[in-house]
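Missing here: one protein chain of the complex. Every other protein chain is in place.
For subunit A:
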Amino acid sequence: MASAITQYLSSPRVVFPAAVLLRAALLVYGTFQDAHSPVKYTDIDYFVFTDAARYVSRGQSPYQRDTYRYTPILAWLLLPTAWGGWWFSFGKVLFALGDIVAGWLTILILRNHYGMPMARAVRFSCIWLLNPMVATISTRGSSEGLLGVIVLALLWAVLEQRIMLAGVLLGFGVHFKIYPFIYATSIIWWLDAARLGLPTTHSTQSPIEKLINHLNQRRIDLGAISLITFLVLNIAMHHIYGSEYLRHSWLHHFTRLDHRHNFSPYNIQLYLNSSPAATSSLHLESLAFIPQLFLSAIAIPLALAKKDLGATMLAQTFAFVTFNKVCTSQYFLWYLVFLPFYLPNSSLLSKPWLGMSALVLWVAGQAFWLQQGYRLEMLGLSSFVPWLWLSSILFFLINCWILGIVISDVASSHVSPSQREMKVEEVG
């Protein structure tokens, strides 16, 4: 029985139709629930996107909609939702299609760059393709899935050494959701001379020569192209929507108070210090970006990127989300998409008890937090201290522990065979 299931999950002819069917079923169910129940299946954010798209269709600014904090491109993409009727679900279909493409890219990368046979690659892609959480989030109309496809396409383009495409995707990703900028360091670090089949550094070289060597053409190209893409998009959006674009898509993210409870360990501290009751003059939480960016954008890429780019991106994203000043469950999708590149060689799989403990703790940490959140939001109990605080700190520490395992695993993994093969090929 078990082996039969494994066999089914190894065949793209089964997994892809199943993934499509799962999403189609959820879409139809969601439409049904929305039409017949006052409790909506559709995510509140989707109403924000579609309202914004409606404003755009009338030639107005998407920022007319309160809480629209995204790039106008998202509202443009969803313009068909303003046509009414079934077109309302257009965005959800788009996000669900994004999921499927992300799954396909996962398999492509695993096969071509991790040297994995088709059956095994398909099995690992199921973590994304057949994940009910992923399918639910995108069919409810959250755009996080779309981001998954962008970052996977970025990873694929880098591994394929399509620097132009990679640069455009990186610039676009940062424009779309800011956080993918952390991948710039790992990608650039990964694009070293050896990988590009160029002569490697000799110990006789002076430090300046070494530095120049580090600045190889591909690195410069990637940096320049991504920066240009990013700037062109932002200048264009600013040209069209003016200061509104800057205020909602950018400034909001730097000035928001984030006082409402969320998974972040900084949460209670932010509630305390954003209010007039703040007694601390230090406002140490304003330094929160230091450990976050140091780990996710500098230390992890430098230590790990050359070992395994996909798994490094997982570790980076995991660190970014764990150390962020605000964290909701949708952010977990950001790292989930990279799991298939890390898991095959991980101790979480090779030592099942470790993997199970990590999973159980990760889920239990959230459950404990959710219970405290429920006591606060629904029952009106003052659970801020100690329980809500404690649960977010506990969840943070669990995440740090898991991140520690990921780092050790990636560090001790071999450079993926195909990446090495490619290097040999190019050198040859």
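One rule holds in what follows: a contact is a pair of C-beta atoms (placed from the backbone, for glycine too) under 8 Å apart; a residue touches a chain by one contact, two chains touch by 3 or more; residues count from 1.
Here is the rule we go by: contacts and distances are computed from a predicted model.
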item	value
Undepicted complex member, UniProt protein name, chosen from "Vacuolar fusion protein MON1 homolog", "Exosome complex component RRP41-like", "Trafficking protein particle complex subunit" or "Protein PBN1"	"Protein PBN1"
Touching residue (missing chain; options A:T106, A:N234, A:Q269 or A:T317)	A:Q269
Interface with the unshown chain - residue positions in subunit A	35-38, 40, 44, 47, 51, 66-67, 256-257, 259-260, 265-266, 268-269, 271-277, 280, 284-285, 288, 291, 294-295, 299-300, 303-304, 307, 319, 322-323, 376-386, 389, 393, 396-397, 399-401, 403-404, 407-408, 410-412, 414
